[in-house]
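See structure below.
The complex appears here without one of its protein chains, the remainder shown in place.
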Amino acid sequence: MEFIIGKFNYWIYIVLMMIGFYAMIAKSNLVKKLVGMNIFQTAIILFFISIGSKKGATIPIIQEGATGDAVNQAVNVARYINPLPHVLMLTAIVVMVSTFGVAMALIIMIFRKYKTLEEDEILEIMRSEENK
Amino acid sequence: MIGRFDNVIIQTISRLLIPPIQLFALYVIAHGHYSPGGGFQGGCILGASFILMVIAYDIKEAKRMMSEKVNTIFSSLGVIIYSGIGVVCLILSANYLDYGILNKIMPVTIAEARALGIFGVEVGVGITVMAVMVSIFLNLASGGEHEEAEE
Amino acid sequence: MTAQAPILIIIIPLIASFLNVIIGLWRKRLCYPLVIITLSLSVILSISILNTVITQGVIHYRLGGWEPPWGIEYVIDHLNAFILIIVSFISFTIAIYSKRNVEQEFPEKTVYFYTIYLLLVTGLLGITITGDVFNLYVFLEITSLAVYALIAIGRDKKAPLASFNYLIMGTIGACFYLLGVGYLYIVTGSLNMADLGRLLPDLYHSKVVLAAFAFFTVGVAIKMALFPLHVWLPDAYTYAPSTVSAFAASTMTKVGVYVMIRIMFTVFEPRFSIVMLPSTEILGWVASGAMIFGCILAIAQTDVKRMLSYILIAEVGYIVIGVSVANRAGFTGALLYILFDAFTMACLFMAAGAVMHKTGETSIHGFRHLHRRMPLTMAAFSIAALSAIGVPPFAGFFSKWYLVLGAIDAGKWIFAVLLLLSSLLVAVAFFRIIQNVYFPPYEILIAGSEIALPSARNDKITLMDEAPMSMLLPIVIMAAGILLLGFFSGRIISTIIQFTVPGGF
Partner (left out) sequence: MRFFALIAVIITGALLIYATVDMPNWGDPNSPANIHVSPRYIEKTIEETATPNAVTSVVADYRGYDTLGETTVIFTSGIICILLLRRRK
């Protein structure tokens, strides 16, 4: 029981990631694929953020030494969560936003050419054009 | 695809809202040293204020405030600021992005020079993010077929 | 200057790409010279880096002045420097080639095309040079985004969908890579490759490390189009503009292989990748599947670019087999193959692009009698084809020789046999084209509607009508490289490659 509760975040992230992954591969609508991609990437963000957490800690804005009178006071590391995964995810979020933007641009291009976003319909149009 | 949609209430409220939003965005960028925030977050908010403009009025109106050319220049200006700060460090014979060396040209300690370097970088990130958010939004929303505002 | 060379090689193309946008608003014509100057600078810098590595050993460069596990570090050893030279040289040559192709295919978008092209080169160089696993991910994404866009602007109607499928697959690959980074981070707390290499041996029994290794391998395998995960490649490279397919085919898969080598032998020790896990065994079988499958499908194609794409899948198989046999000869062969195959693929795709530029089609039938119309292009194409097959005086032969030697050394005769068999299949695939170029079968000449105007057609064929100079020159450079590099392979091995072989081989 301890085993399941203790890693609660990781179990949730696995479920989310599997949902997203499935949608990315199996759905035939292109926008649904993108939604799956977003879920997938969000799951990764959840995973990274979970790595950095410490029980009972707060955001990593250092209080000791920030106010003039308390300079040279030793910083209690356990009081602040790990900033590094947050930094990585800040970068990863931007990357994901960019990927999403590019993917939407591609979807608009596809829609201009085929007037549909269902993959099987697009493939059918392609096939009928080749046979002409 | 976004046509003009005249509604006095929406247009007035967004006129009122946009300046505080932009001010808040600047605060988020500038106060990133002491509170949650920073270039990307502030840039997004700043971009959102322009996007609100587009939604409340239309693309032409928003382009009168910021033409596509200016937007493109901004999007590369931000990254040039960022990489330029790094190049300044190179010229001052330190490694790339080593802001500590900036204390040679400014009367501050090394740690403060680093804080200033961080600030400059955040401003660069903010400018690029703002410009790119607007440009992505305009192109996606109109399918790339928006016209230049006539001057 | 040389002390800062590792960063300059990245930021010069990077800043040039930012400036390119602004300059492009002002004067469109200046973009092409800017790209050429930038990329020639990066060629010079990469040569100077290689020189430094050879004379002074491994270069460490601390970004921001922070010491490694805390900051980001560039580590350049012989392997990086070798790949850097390949990437920068190929990108330079293909930039020269791109001029007429871009003018023809999307004249109104030259500025943005060159911006993205520079970013693509920057991304590849950044992947190659870095010593930090997360930094590698960031540059991987720059590269991927740039390549999706460049594929999508191809003139074919199917290009955007091919690019979209690539985007989905590529994102899965990149996310798997990121998951691998996360799994290593959760057990070690570090992101630096050298630091990870130091910390990981104590943790090899951990299930997390095993999962991380699996995610890394699968993610990178998607990016380099290793056999069962190659599905995005043929469509994407067929419909892309010929400049882009030439560049992507010759460098992107190679950089993917480089990342795999880095992960398997620097982040993890060879002991883990080879002895504790049967990963090299699995990779070997997968790669031999790629060789046979790629070649057979290549024979079935009628479009030259699509055929070359399938050959490329087979070539990735060759390189991976060289790594998977895990001995000195095999590894040497793999690295030589990376070099020669980059030249070969660039030459083949550029020649196909030149034909497309002139005749507007890339089907095998379109190549009939081209030796009279485009003699130099076709000569270069034949040289590259012979090299890809592995005919003795050309470069490809030397690398294949080492690969077969490596397979035999490892006692894996079956791989050696499969290598030779697949070379035979490649030969069949290419001789279909070469035959069409030089000795077209008579019945094909009669078949079809073209018979109506025999005299007019003959006139058109006999007229010499070469590709423009800016296209021809890079093709000839590549062909000359293929002819000459083979003879220097001994030199290349003794000065560079022998130092890249990981310890324990």
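A, B and C label the chains in the order they appear, each numbered from 1.
Everything that follows uses one rule, which is that contacts are C-beta pairs under 8 Å (C-beta built on N, C-alpha and C of every residue); 3 or more make two chains touch, one makes a residue touch a chain.
Keep in mind it's a predicted model, so treat the numbers as computed, not measured.
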Q. Wait, the hidden chain, what does it touch out of the ones we have here?
A. A, B, C
(Q) Using the touch definition from the top, which of C:Ala149, C:Met291 or C:Val355 touches the missing chain? (A) C:Ala149
Q. Considering the whole complex, which of C:Leu50, C:Leu63 or C:Met471 touches the chain not shown?
A. C:Leu63
(Q) What does the interface between chain A and the hidden chain look like in terms of residue numbers? (A) 6-11, 14, 17-18, 21-22, 25-26, 50-55, 57, 59-66, 75, 77-78, 80, 82-88, 90-91, 94-95, 97-99, 101-102, 105-106, 108-109
Q: Could you please point out the chain C residues that touch the chain left off the display?
A: 14, 18, 21, 63-64, 66, 69-72, 108-109, 112-113, 115-116, 119, 122, 126, 134-135, 138-139, 141-142, 145-146, 148-149, 152-153, 183, 185-191, 199, 206-208, 210-212, 214-215
Q: By the contact definition given up top, give the residues of chain B that touch the hidden chain.
A: 32-40, 72, 75-76, 78-79, 82-83, 86, 96-97, 99, 109, 111-112, 114-115, 117-118, 121-122, 124-125, 128-129, 131-132, 135-136, 139-140, 143-145, 147
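Following the convention adopted for this analysis, only the chains that are shown with their structure count from here on.
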**Q.** Per Cα centroids, the chain farthest from chain B
**A.** C
Q. Whole-Å distance, chain A centre to chain B centre, using C-alpha means?
A. 23
Q.
Using Cα averages as centroids, what's the distance between chain A and chain C in whole Å?
A. 29
Q) Can you give the whole-Å distance between the Cα centres of chain B and chain C? A) 36
Q. For chain B, what residues touch not just one other chain but two or more?
A. none
Q) Among the residues of chain C, which are close enough to touch at least two other chains? A) none
**Q.** Residues of chain C touching chain B in the complex
**A.** 4, 7, 11, 14-15, 18-19, 21-22, 25, 61-65
Q: Mind listing the chain A positions that touch chain B in their complex?
A: 59, 61, 66, 90, 93-94, 101, 104-105, 108, 112
Q. Where on chain B does chain C make contact in their complex?
A. 69, 72-73, 75-77, 79-80, 83-84, 86-87, 90, 94-100
